[in-house]
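The complex appears here without one of its protein chains, the remainder shown in place.
Right, chain A next:
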């Protein structure tokens, strides 16, 4: 059997200050197998992949490729040893043709002239082998994401990769494209290529993989034959852990009035989404990345627009064209990407806090400084933003304190409904607890909270009720007493 091992991770550790991203991970990939790597977000899958693509080097441990042992694999050595990685984000030049992309950086030449004809012929040949039907002359920008994915795969294969790593290749594919992908995978497998297949969709794993390895909290829990396993077992393995964090005790108010009614909402990636939110409730939105949760928040906040259906606020149809409309209606959004969307890094804490209400506290366009100061002090103190001065640039604050600035900014606007998109992403444990306490208090004060979270513990711990989305549709709703990780994951991976 040993001769068949093409790639082996030996006792890999990767430590970042305060975090063990990978703990003693050992894993082997055999020739001609399709090996699934599964785990929740943040389980360490991508980090592990990066140690063999050469993007990062492990703190300790080695990677063995074709019998060569590396403690620090470089991207070049990785490629030279036949490892091809297909990332979620494509590395294609959109303004170039398909063939030019396939041969990017190693264009076929005739003297100093690029030999377009030869490249096209080779591309056609490659596509024929893979059963891909794409015109090599088409510009990549004119292809759908699914076809771009195919080109990316073909590119990796054309480099004669013996080991192919696919990081969520199906995320942007339609069902038909997915079938084509599976055919390619089977073909490659028959030719002896070893494939690591990362996916959140359990159906695919059972359809196309031979073995499956489960990762959790930076550790490799187990490797089993796919055929001997079941969906339920995989889900249990993926989530099987105790809740580590404590969440505020919440009293669920089931008979509060319905404040927000989402009615057959479509557009911006959503299809026929309906649910209600009650006053004083924390509604959790569960699902995978791209399931339509952030997309819903975008529509509610006026960043994107619906093509069908409606949202009703207190029985009144909402017409929101821009974030300023949303703010006026009492809606706030704590966005997913804090540094890019949440705060103005180059401005001071105080400038950030009053930005949405500046107009409100101005008379004849002149800002009422006294009022501004009062508001800044009030929210700085109530949220306990740790800083020597509110004139400090937000850039210089920790993630947790930056998030508090975002919260302060929205609380100052006195909204009724606050959407939290991944409220504690990249925030340390201590600050997380504070954010949870703040959220709990807000709900108790009668504010309505909608929380989008990819962290299972957080979703279960904080929410009063959970609506799960998958591929732009609502696939399930759970009351507090029905919360469990298995059913949420099951709904989330429905398609």
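Operating definition for what follows: a contact is a pair of C-beta atoms (placed from the backbone, for glycine too) under 8 Å apart; a residue touches a chain by one contact, two chains touch by 3 or more; residues count from 1.
The definition used in the following text is that contacts and distances are computed from a predicted model.
Per its UniProt entry, the chain excluded from the display bears the name "ABC transporter permease", taken from "MetA-pathway of phenol degradation", "Nitrite reductase large subunit NirB", "ABC transporter permease" or "Sodium:proton antiporter". Checked against the hidden chain, the listed residues A:343, A:435 or A:488 yield one contact partner: A:343. Here one chain is not drawn; of A:39, A:218, A:269 or A:400, the residue touching it is A:400. In the complete assembly, the contact with the undisplayed chain comes from A:322, out of A:66, A:110, A:230 or A:322.
Contact between chain A and the unshown chain involves residues 16-19, 301, 303, 322-324, 326-327, 333, 335, 340-347, 351, 355-356, 358-359, 362, 365-367, 386, 392-393, 395-398, 400-401, 409, 413, 428-431.
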